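Once you've had a glance at the structure underneath, I'll fire off some questions.
Every protein chain but one is kept in place in this view of the complex.
Letters are used for the chains, namely A and B, taken in the order the chains are written, and counting of residues starts over at 1 for each.
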Amino acid sequence: MLTVFLQFLFSGLTVGAVYALVAIGFNITYNATSIINLAQGEFVVIGGLMMWFFSESLKLPFFVSVALTIITAGIVGLLMERLTIKPLKNADLLLMIMITIAVSIVLRGILMLSFGKEPYVYPAFTEGEPVNVYGAIIQQQALWVIGITGFCIVVLFLFFKKTMMGKAMLACAVNPTAAKLVGINVSQMVMFSFVLSAIVGAIGGMAITPISLMEYDKGPMLAVKGFCAAIMGGLGSNRGAVLGGFLIGVLESMTAGYIHSGSKDAVALVILLLILFLKPSGLFVSKTMLQLRKF
Amino acid sequence: MKRASGKFFVVSVAVLSVCLLCVNAFAKEPYKIGALLAVTGPASFLGEPEKNTALMLQDQINKTGGINGHPLEIIIEDTKSDETSAVLSAKKLLENDKVLAIIGPSTTGESMALVPIMNNAKTPLVSCAAGAPITQPANERYWIFKTPQYDTSAVEAIYGYMKKQGISKVGIITISTGFGDAGKKALQSIAPKYGMTIVAEEKYGPKDSDMTTQLTKIKVSGAQAVINWSVGPGQVIVTKNWYALRMGIPLYQSHGWGSKKNIELAGKAAEGVIAPLGRLVVWDKLSDKNPQKALLKKYTQDYEARYKSEPGTFGGHAYDSIMMLVDALKKVGPDKKKIRDYMETKIKNWPGTGGIFNMSKNDHCGLDKNAFEMVVVKNGDWSLLK
Partner (left out) sequence: MKKEDFLSLLVLIFLVVLLPAISGNTYTLTVGIFSGINALVAIGLCILMGYAGQVSLGQAGFYGIGAYISSVLSLHAGFPVVISIICGMIVAAFAAVILAVPALRLKGHYLAVATLGFGEIIYIILNEWGPGGPSGFGDIPHFGFLGYAIDSTKGYFYLIWGIVAIVMFFSINLIQSRTGRALRAIHDSELACNAMGLNVAGIKIKVFILSAVYASLAGSLYAHYVTFISPSSFSLFYSILVLMMVIVGGMTNLWGAIVGAVVITVLPELLRKFEELDVLVYGLILTLSLLFFRKGLVPILIDRIKKLRGFAVAKH
């Protein structure tokens, strides 16, 4: 029985790691701008598909492909911010969120026209037998996904807590005017947050493609799950995002395993609603902190 | 001088009349057929090869003189895999383009949404979707036909083969869309006939990334085989998870598995996967006596030459739909009622990509389980099972 339980748990953690990465991507833009960038799922898709393009189609070495994929995603994030978010400054937040949806439609269109509609895959980062823990198996690539998620969290934590730039980015969201007054270049920070979130998304995409394949229209599902994870943990809190992501992943897997696989998404959502109704600011954000934010 | 001008006169008359004949050949009014295909949206893996097939056939037919001299015009509308959009597209084709008949839509839901419209408009529809309710009950589906095999036929082919292998307990895992749902219902309803017990029933979403949990449940349920019923990336992920789990029981896929691309994506995990496939994907392994072989070969080779990819089972559905209509147009001309009657009464022993069609008043599909071959993946290629 332990074997079965562990198997469900590993499956949940693998899926949850991806949700967590998407949720962190949301947090980065949210922390700098209060915008939820619903094109975040498309960044993940870009990561997977561009990695395929560089490593399988152009047959470039692994690390070159990774670097090029990250650069491509960064450029997409940069263009998106400069072309659609910057011109809208001071506009209604809802409008900004709608424009991220419009951008996601455009990105999906471009991806569909350039990659077609079929799924893509490339070999796992390390080939070999799955790891066996008490009879339950975990694919090597799943360990990579979880490891990379952990790595991103640590790097981002250090970035926001220890570097001047990270702190400046946080300041922009809480109070842009005050941030400007103390000499922070708010516009640059916003731009940088989009680049950073695109990169985090793309890293997630690169890591999961060998497990889950990647096709042009996987983005919206990832965005919705990531959004739920970010909200469950409390928007803006990366600790919350990680916990939210893993919680949703494990909940889905356990429901599928012990209750009914047809209702796994529903059960995860019901629990999300319950958490919100009991603690309207998410698990890791206090009410006062939420009141500081405009949205 | 006089003779020269006489010659000139004769030549010019000849040239002129040839020209006129040519013009006449193409001045005949085109026959318009509508094609409602899910070119974009979640079902685009169906609509894409169907659209390519339609374009290819249109060119081929028009290059060889059209239908009795009438050029064929196929007007393709994208239904975006969405029922509302399918309704709108159908109205456009019927009302603005005045088409003689419509092929498609690609999915069962979209086809069902069009049933009342086509019956009202008294225009034949040849659906490219598999769902049984599209053509049943036959008396309420007077104008509706379909070319894909019934899901139940695919299930019978699987169960029949399993019985021979001594398998009686199966675990099923299906995608939570119309395709998987239809498969699940067919698997459940046919099971008693073959003495099968379904010991586990699992599901997953069309964009899920890991099905290890569901497969683990099947593993501990004591099933002797897994049947996965889905299309799209899900069937590859299930295959990979099945392989990673070393489940020790065989994996059967639905007829949606019929694309080399799936073997490529699943890699070595695909070895040993069994599926009931239409003969289109295994045409090169058929004996020369098979009545379908010649057309399967021509269609596949033409398609691959033009699009650098394989048509797969789904492109074949569009091929059958269009060619049936072309046959009907050839024989009875542009008359909707006569086309319908021809489809119902004259499509007998008609070899298509999906099988040998035998339409009748009570069966507007005309295929049975003999449309399928059981195929196993061996060394990265299809291999027929006997």
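Quick note on the criterion: a residue touches a chain if its C-beta (ideal position, glycine included) is under 8 Å from a C-beta of that chain, and two chains touch if they have at least 3 such contacts.
All figures in this text were calculated on a predicted structure; none of them were measured in a lab.
The hidden chain makes contact, of the residues A:Leu2, A:Leu88, A:Leu158 or A:Ile259, with A:Leu88. Among B:Val39, B:Ile103, B:Ile227 or B:Val281, the one in contact with the hidden chain is B:Val39.
Note that of B:Ser85, B:Thr135 or B:Ser209, the residue touching the chain absent from this view is B:Ser85.
Across B:Ser127, B:Thr177, B:Gln235 or B:Thr353, the residue that sits in touch with the chain not pictured is B:Thr177.
Think of the hidden chain as still there; on chain A it touches residues 30, 36, 84, 87-88, 91-95, 98-99, 101-103, 105-110, 112-113, 220, 224, 227-228, 231, 235, 262-263, 265-266, 269-270, 272-273, 276-277, 280-282, 293-295.
One chain is missing from the display, and on chain B it is touched by residues 39-40, 76-78, 80-85, 87-88, 91-92, 94-96, 108-109, 112-113, 115-116, 131, 133, 176-178, 180-182.
In this text, only the chains that are shown with their structure count from here on.
For the pair chain A and chain B, the distance between C-alpha centroids works out to 38 Å.
Interface residues of chain B, counted against chain A in their complex, comprise 40, 42, 44-45, 48, 176, 202-205, 207-210, 212-214, 216-217, 220, 232-233, 236-237, 240, 244-246, 261, 265, 267.
For chain A in complex with chain B, the residues that touch the partner chain are 4, 7-8, 10-12, 14-15, 18, 112, 116-121, 123, 130, 137, 139, 208, 211-213, 215, 217-218, 221-222, 253, 256-257, 261-262, 265.
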